[in-house]
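Heads up, one of the protein chains got dropped from this complex, but the rest are sitting where they should.
Moving on to chain A:
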Amino acid sequence: MIATTSLGRKLTLLLAGVAALLSVLSWSMVTGLARQAAERTQDNVLSASVTTIAETLRTEQGEVRLELPYSAFSMLGAISQDRVFYKVVAGSRLLTGYADLQVPSGYGPDQGPGRVRFATGSYLGEDIRMASLTRFVQAGNSPVPVTVTVAQTRYGIGAITSDLSRHAAGLSIAFFLVAAGLTSLVARASLRPLKTITADVARRGPADLSPLHHKAPAELAPLLDALNRLMVRLGQSIRRSEDFIAEAAHRVRTPLATVRVQAEILLRATTGDAERQRLRQMIRAVDESSRSAGQLLDHATVVYRAEALARDPVDLGEVARQCAHALEPTAAMRDIALRIETQRAIVRGDPILIDNALRNILDNAIKYSPDDTTVTVRVLKDVETVRVSVTDQGPGLGNGAVEHLTERFRRGCNVEGIVGSGLGLTIAEAAIQAHGGRLELGKGPEGQGACVSLILSA
């Protein structure tokens, strides 16, 4: 399956994007506010300075006079080292200050006398902020408008603003980094239930269709429900097909069993050689068909179970003992002794598949062994591998290509007269390969008989 988009990455990117946007916004807001605050401060000080100067206006002998109080300029120096310009004009006469300081003319309708006006302009090529206040002073018999203007360059404001802006930028970046870190944590945390469920499903053996019990978040509950419903349906469908196979096998094999028993009964009562020969052939045909059907079914089971292999602890020694025990009566019928040399050897896998593989190997060994011989089952282990070897005293695996014996329907070149499907070793090999192991076909210890070993990693 190809993951087209990662939910986690998407969520992280989205949240990080939001955090970045918020960081930039907060930075620009802080910068703007800082600028406004600095400007307002300058305006306030300018206004205070202008007011202080204006308050010293008085008339002496019909002349408008003023004093420039030191405090009016020192307060401006308090906020920054900017240059300060001033100008006081009475009527059209310059009382003091910089004559070429361009003061915005007049006052608007809402900016009556007595109110401080502010303006931004430039003087000597430098940006300045000005505050002007106009008062009417009684000079002679007519009031003369006197305008006091104080201006200041704006470097200080720029410095304060950019300083604050730098700090704000640093804070915003830190905020973004923390938010991005938290974001990936949050994404991971919110996807954790999904991971837990996935791991739980992946860990299951092929036969485990029990419902998933998780405290899932509300968003995942429908998925979990759907999964559990699928599991139930799958279970039902598997059960149905298993029931069908069981029923089919029962229906086919029971009449076959009848044929076989009847043929045996007939064989005991018949004396004619030709008839007896025919009855034997009949019995052999029944055996062959039932054996093939059984092994085809076994092969299908192995393939099915190998697809999702269980990894349970399996004691190969115990499996070997049980297999030998189950086949003991068959061996005893032909006075074949089963010698078992086992030890405890734990591997991980599907006990049913391993049992199936070993049973096929052991069944083969007994089938191809001459009467009155011994079949030996040994379980050997070293650091990395466990080996179960089945050695017989039979004719061996022939001189043909031994590796082809595990191919489907391939039988040895010296098996004439023995009922077999040619699937036994194929099944065993498929089952063992599913476990990452292998089959080894060879000769017995003294070059006599066959030795088939099943090798699995410990």
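As a convention for this text, a residue touches a chain if its C-beta (ideal position, glycine included) is under 8 Å from a C-beta of that chain, and two chains touch if they have at least 3 such contacts; residues count from 1.
Here, contacts and distances are computed from a predicted model.
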{"item": "Chain excluded from display, named as in UniProt, from \"ABC transporter permease\", \"DNA-binding response regulator\", \"Oxidoreductase\" or \"NtaA/DmoA family FMN-dependent monooxygenase\"", "value": "\"DNA-binding response regulator\""}
{"item": "Touch criterion as defined above, residue of A:L95, A:A119, A:A249 or A:I340 at the omitted chain", "value": "A:A249"}
{"item": "Residue among A:V286, A:L316 or A:V379 that touches the chain left out of view", "value": "A:V286"}
{"item": "Among A:I238, A:V259 or A:L380, residue touching the chain not depicted", "value": "A:V259"}
{"item": "Sole contact to the chain not displayed, among A:D163, A:D225, A:D335 or A:E440", "value": "A:D335"}
{"item": "Chain not shown: contacting residue from A:G91, A:G294, A:P395 or A:G442", "value": "A:G294"}
{"item": "Interface with the undisplayed chain - residues on chain A", "value": "245-247, 249-250, 252-262, 264-265, 267-268, 271, 273, 276, 280, 283-284, 286-287, 290, 294-295, 297-298, 301, 326, 328-330, 332-335, 352, 355-356, 359, 367, 371-372, 416-419"}
